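Please see the structure below; I have some questions.
Apart from one protein chain that is not included, each protein chain of the complex appears where it belongs.
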Amino acid sequence: MNKYADLFQNVRAVKPLVHHITNYVTVNDCANVTIAVGGSPVMADEMTDALDIVSIASALVLNMGTLNERTIPVMLAAGKVANAKGIPVVFDPVGAGASKLRNETAARLSGEVVLAAVRGNISEIRFLAGLRSRTKGVDASDADIADAGEAKRAAKSLAERTGSVVAITGATDIITNGKNTVSVSNGVAMLGSLTGTGCMCSSLIGCCLGANPDRPFESVVAALLSMGIAGEIAHEKAGHLGGGSFRAALHDAMSRMNAPTLERRAKYDEA
Amino acid sequence: MNKYADLFQNVRAVKPLVHHITNYVTVNDCANVTIAVGGSPVMADEMTDALDIVSIASALVLNMGTLNERTIPVMLAAGKVANAKGIPVVFDPVGAGASKLRNETAARLSGEVVLAAVRGNISEIRFLAGLRSRTKGVDASDADIADAGEAKRAAKSLAERTGSVVAITGATDIITNGKNTVSVSNGVAMLGSLTGTGCMCSSLIGCCLGANPDRPFESVVAALLSMGIAGEIAHEKAGHLGGGSFRAALHDAMSRMNAPTLERRAKYDEA
Partner (left out) sequence: MNKYADLFQNVRAVKPLVHHITNYVTVNDCANVTIAVGGSPVMADEMTDALDIVSIASALVLNMGTLNERTIPVMLAAGKVANAKGIPVVFDPVGAGASKLRNETAARLSGEVVLAAVRGNISEIRFLAGLRSRTKGVDASDADIADAGEAKRAAKSLAERTGSVVAITGATDIITNGKNTVSVSNGVAMLGSLTGTGCMCSSLIGCCLGANPDRPFESVVAALLSMGIAGEIAHEKAGHLGGGSFRAALHDAMSRMNAPTLERRAKYDEA
């Protein structure tokens, strides 16, 4: 069994409590995907509540999708408590590059909180890495997608500088810790026509990190392999039917994902 | 026809307006299940809006899933208006036992508002009943589940003390008003691997109470029977496919639930 399948399987054994401070658009998908792979989701974004909850969590996921002034300080404070307690923090910089508030918050969160993992689309990671980001809203721009080589180098230097595992998800996922880089080629284009597949990747990373806190790099790879493979299975079963059936089939595939499937279907390159 | 089937059927006849002040994780499922059984959901959590809306509602559902300082006073005030107007209030103490804010809010709500019904998992009800709760986030803990006998006694004394109908949902649902107790054994384990099935139970209780305000105990039983049976039907149809298909099938079953099905499939003990 490859190491990634093994780490994924640990989620079902450990049942990590994954605390999310996340957006109200895709939060239900994040909760369901967390349960689907064996984790226990909890959403808490009020200051006192969040600080109590993060203390008993196995991982913390910070997602900027619908950022507001009330929850920004909560994200920062919960991130710092997680750091103090050795709880891994995942950051999903939704829309970084698209507004001043998102840019500043992304900068503050990555500056003030030690992030075990950062996952975004290529435009968002470009922004964090200090490259010019041509994001349009919360989706990656075509111009940015065309510059994948530059983004890969930037992700690597971002990972080196910060110590975070950095993941760019897209047609091919790039995961790097600065030293090692893995490309995951599982997945289907249809994942891009469903809202929340990026956010769900971040939740899956939270689950894998929560179950395997000492293996951050491999945990991120395991999480992204699981989503890519689930996307392929869902596409085979229901892609021809349309977006609604594809969505149900994606949740079906995630809830049935296991080590043998991950082992058999994983397509990745270690570089 | 048993009395529960009859009360459930009344929801489709009365079309109660069910006002929810609830969390942003499962709110969509709550709205859809309310419509599915014949109710009309309305979500309003701003103070002035909520006080107007509750005045025209048939029932009020207060759910602490994503508690925040803005909505806590709204829950309290709306609860008091509902009390003054004789509108039944359902309380879902999500995560009671897991944080100071949740504990204090649960205590204030149950202290200051007369609750027609309280529904939670065993850890949450233990907390309300004054037992030690070993909750982990928003899911019941295994240790608490093992102590079902003690919880049942505590639920009974909580119901006696407060006059609320108290329901513990889980593998077997316990409903008690202190004097009478019903155990519902409908349901499947897979309901626990979908977010929102607990919240939907509370919405269903709101629907049944809204249609039958003078029959609180039987209304809670009817609501929980309907969810348990819908879970079984969904599991038969789609359980083997996975979580996404099970979810769609659960909503299918709720939207087609009727008195004959409730009559035929209900499994409960009156004690």
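Here the chain labels run A and B in written order, and each chain numbers its own residues starting at 1.
Please note the rule applied: a residue touches a chain if its C-beta (ideal position, glycine included) is under 8 Å from a C-beta of that chain, and two chains touch if they have at least 3 such contacts.
Being a predicted model, the structure only gives us computed values, none of them experimental.
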Omitted-chain contact residue, chosen from B:Ala31, B:Ile87 or B:Val138: B:Ala31
Residue ranges of chain A at the interface with the undisplayed chain: 23-26, 28-29, 65-70, 95, 98-102, 136-139, 193-196, 241-245, 247-248
On chain B, residues whose C-beta touches the chain left out of the figure: 17, 19, 24, 27-28, 31-32, 35-36, 40-46, 48-49, 52-53, 56-57, 70, 247-256
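The criterion applied here is as follows: only the chains that are shown with their structure count from here on.
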Chain A-chain B separation of Cα centroids, rounded to whole Å: 32
